[in-house]
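First the structure, then my questions, so here it is.
Only one protein chain is missing; all other protein chains are in place.
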Amino acid sequence: MTVVLDQVTKSFGDVEVLKRLDVTAQDGEFLVLLGASGSGKTTALRMIAGLESTTSGRVLIGERDVTHVLPKNRDVAMVFQSYALYPHKTVAENIGYPLRVRGTPKADMDAQVRSVADQVQLSDYLARYPRQLSGGQRQRVALARAMVRRPAAFLMDEPLSNLDAKLRGHMRTELKRMQHDLGVTTVYVTHDQVEAMTLADRVAILEQGVLQQLGTPKAIYDDPANLFVAGFIGSPPMNLLDGRHEPGRFVHAGGVLATRQRATLARATLGVRPEDCRTVAAGTGVLDGRVYATELIGDHTLVTVSVGPAPAGGVASRMSADAGAMLTVKMPKDHEAAFDEPVGVAIEPETQYLFDADGARVR
Amino acid sequence: MRRPLRHPVRTPVAPPSPPLASERIDDWLDRNAGRLFILPAVLLILAFSLFPLIISGWLALSRFRISREGFELRFAGLANFDKLLDGSQQFHLLGTSTRIGATGTVLLIATAALLAWGTIAYARSGRVSALGIVGRLIAFPLFGALALMLATTVGEGGQLGSLSTTLFYVVVGVSLQFAIGTALAFTCAQRIRGRAFFRVVFFVPLMVTPVGIAYTFRMLADMSVGPFAPLWQGLGLGEFSWAADAWTARLVVVAGDSWQWIPFIFIVMLAAFESQPTDELEAAELDGAGAWRIFRDITWPSVAPVAATVVLIRIIEAFKIVDLPNVLTNGGPGIATESLTLHAFIEWRALNLGGSAAVAYLLLFVSTIACVSFFQFVVRPMREARS
Partner (left out) sequence: MRERRLGEMSPLAKVLVYSVLIGWSLVVLFPLYWVLITSFKLPGQVGDGPDYLPFLDFMPSLHAWRYIFVDLGADTFRPYWNSVVIASVSTVLAMLVGSCAAYALARLHFRPRLISIGLFLLALALVVTAMATTAVPWQLAVTAGLAIFALAVRALRRAPSPRLGNGDILFWIISQRILPPVVAALPIYIMFQQLGLLDTRTAIILTYTTVNMPIVVWLMYDFFVSIPVDIEESATLDGASKLRIFLEMVLPLAKPGLAATSLLVLILSWNEYLLALFLSTADAQTIPLLVAAQNATRGPQWWYMSVLIVIMILPVVALTLLLQKFIAKGLLLGAVKG
C-alpha cells in the first residue's frame, strides 16, 4: 500500500519540527528517511504510525485517511531502535503477540509464528526470553514480530544502529532481501547515509523539518538538489569551495575554474567530489596548493590538498577560519605524496556542481 | 514500484474491517482511557477528602449545641478560632507563656537568622516569582510566630500547648529518627555478613500497630513491674513516675514513635547507600581518600535527595501523631503530651464539634505550610543538585 505524508506540519509548542512535509512511499517501495538528529525524520515516522499527532496535514495509508485513526487500527508494524521486545514474554510469545491480540486461534498462531521464525532463523530460540538473546537475535525477533502479520507498511526506526559494525553490514543485506521478498512498503529512518544508499529504492533527505530532496540513491548522489544534500551524501564528503561566479568562471582564492554555468553570483559555492579530482604536477591543474596530508585507505589513497594562499602566521590548518580551502582528492592506492609538496589539482568541468548563496543548485 | 512476491505468503490476518458499533466503543474507550483511568481516584478524593474538608471548615465556623430536639449547629464566624488563639482555650493550644529563658532566646535568634538568610538568598537567587513571594509571605511569618510561641512557653513556669507539643514531636522526633536510622543504615551498608537478616529484623517494628506499641512501651517503662524496674530502682528512680513529668512523658512518646519509625528510615536509607555509584567509590579508595572525604564527596550527594524525601514523608506523618500519646499517657500529665490530633479528638469527645474542627483546621494549616516549605526549601534543592 502506498504511504503518504501530505503537507504534514508538526509543532511541539513553539518549535516547528516538521514543515509542510510531502512524501510518498509507493506500494512495495523501500523508502528511507535520511537526516541528522533533530531533522524530524523520527517524528515523521511516528506520525505515520500514529504515535504522534499532526499539527496540520494528512497521513494516508493506501486510500485511507488515517490522520485521526488510532495507532492500533492503522495496520502498520514498527521496528524500534531498541527493538521494544516484551521482556516478560518468550520469543514465541513476542512474535505471536500481534496475532494473539487479534484473537487468532492458537493452532494458526503457532503455525505462523513458527514459519516466520524459520524465515529469520530463530526456530531454536522460541522458548527463550529476550534477556537471553544477543543483540542480533533480538533484532531478528523484532523483525519477526513485524512480519508475522502482513501489515500495510513496515516502519523502521534506525533498527541497525545498536548492532556492531560487522553485524550491521550483514543485517543490511538480509533486510534488503527480506523486504524484496515480502514486497511490503517500508519506511526506514536512519542518520547513516551508507544504510540509506544501500537499502533504499528512494531516499528522502530531511534537514530541520524540511524535505531537501526525494529521489533514488543515484539521483541523490549524482544530482544533488542543494548544498546540504551535496555535502551530506558521499564519503568522503564533497569538496566545497567558496568564491564568486561569473559566466563560465568560478573565481576562488586558489585559482579560477572554468564552469559550464552562465550565472553571475557575488557569492557562490563550487562542489566537486574527491573521485572527480586528480592531483597533478604543480601549475598544470586548475588549482594550486600544497599537500596537507595523505591517508592510505586500502583500495585508494586520500590526499588532502590545501589550496589558496598560505595564511599569515605560517601553518595551514583545517581549523583556522581564514585558511584557504582544503580539497580531498581520491587517488589510486599506490599514489604517494610528501607533506607540503606543491601540487596542482585537475577537475573536469562536467563533474562540478554550482550552488548559490542560499545553497540552491545552479544548473 | 510494484514488486512481485517471490515467496509464498502466509495467510494474512484479516485486514481491518469497517468499524462496527462495538469497535467504535472500543476506540472511544481507548481515546478516553486516560480520563477513565484517573476518574476513580479523583472521585474518591472529591467524595471522601475534599467534601469532608469543606464540611469540616463549615463546622469550624459553627457552634454545636445539644438542645431539646437533638442538636443544633449555629454559625459562629471565627469564634472557635478566637477562643483557641486568644480566648479561654489559648492555654490548650498555644500554652501558657512565661519569661523567655535561655533556650527561648537561642531559639528566637536561630529562627530569625534562618529566616533572614532565607529571604536574602531568595532575593538574590534571580528566580523570584509571584507564587514564591506569596508562599514565603505566608510561611516565614508563621515560622516566626511558632518560634515566638515556643520561646515564651518553654521557659520556667511556662506550659507547652498542643501546637508546641506537636512541633516537638515532629522536630525532635524526626531528627532523632533520621539520625539513628541513617547511622544504622550506614553501618549496615558496610561490607558485613548477615545484612539480609538485619534488614528483616529491623523492619519488624513497622508492622506493629501503634496502639500495640503504646501499650508495650507503657509496660516497658513501668517503674515498678516493667523489665527495667531493677535498673530504675538501682538508680534511685523507683518512686519516680515518668507519666507525671511533662518532659519525660513527651520523651517516652518520642521513644515509642522512634522505635516504630526508625525502621522505615533505615530501610530506605540502606537501599540508598546500597545504590551508590560503586565505580566512584572504588576510584576514591584507590586514590587513598579517607572515609570522611568519601562520605562527604561521593556518598552524601548521591544519598541526599533520598534522605530529604524520606524526612519529608516522616514529617508529614509525624504531624498526625495520635495513637501513642492517647494510649501511653492519655494526653497527660494535664495536656503535656497532647498532640493537635489528640486535642481535636478530645474536643470531639467533649461534644465541642466546632472547637474540634477548628483545631483540626489549624493542624492542617500548620502542617501544610511546614511540609510544603520543607519540600520547597530542602527536597527540591537537593534533587536539583543531584541532577
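Read from first to last, the chains carry the letters A and B; within each, the first residue is number 1.
Methods note: contacts are C-beta pairs under 8 Å (C-beta built on N, C-alpha and C of every residue); 3 or more make two chains touch, one makes a residue touch a chain.
None of these values were measured; they are calculated from a predicted model.
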| item | value |
| --- | --- |
| Omitted-chain contact residue, chosen from B:94, B:146 or B:270 | B:270 |
| Which of A:98, A:254 or A:271 contacts the chain that the document leaves out | A:98 |
| From B:78, B:106 or B:219, residue that would touch the chain that is not displayed | B:219 |
| Of B:45, B:112 or B:350, the one touching the omitted chain in the full complex | B:45 |
| Chain B residues that touch the omitted chain in the full complex | 26, 29-30, 33-35, 37-38, 40-42, 44-45, 47-56, 58-59, 62, 73, 75, 183-184, 187-188, 190-192, 196, 198-213, 215-220, 224-230, 259, 263, 267-268, 270-272, 274-275, 282, 285-286, 305-306, 309-310, 312-313, 316-317, 319-320, 322-323, 327, 340-341, 344-345, 348, 353, 356-357, 360-361, 363-364, 367-368, 371, 379, 383 |
| Missing-chain contacts mapped onto chain A | 49-51, 71-74, 76-78, 80, 82, 84-88, 97-98, 101-102, 145 |
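In this text, only the chains that are shown with their structure count from here on.
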| item | value |
| --- | --- |
| For chain A paired with chain B, centre-to-centre distance based on mean C-alpha positions, whole Å | 56 |
| Sites on chain B touched by chain A in the complex | 1-7, 9-16, 27, 30-31 |
| Residues on chain A engaged by chain B in the complex (per definition of touch) | 26-29, 70, 72-73, 75, 98-99, 102, 104, 108, 112, 115-116, 149-150, 180-183, 201 |
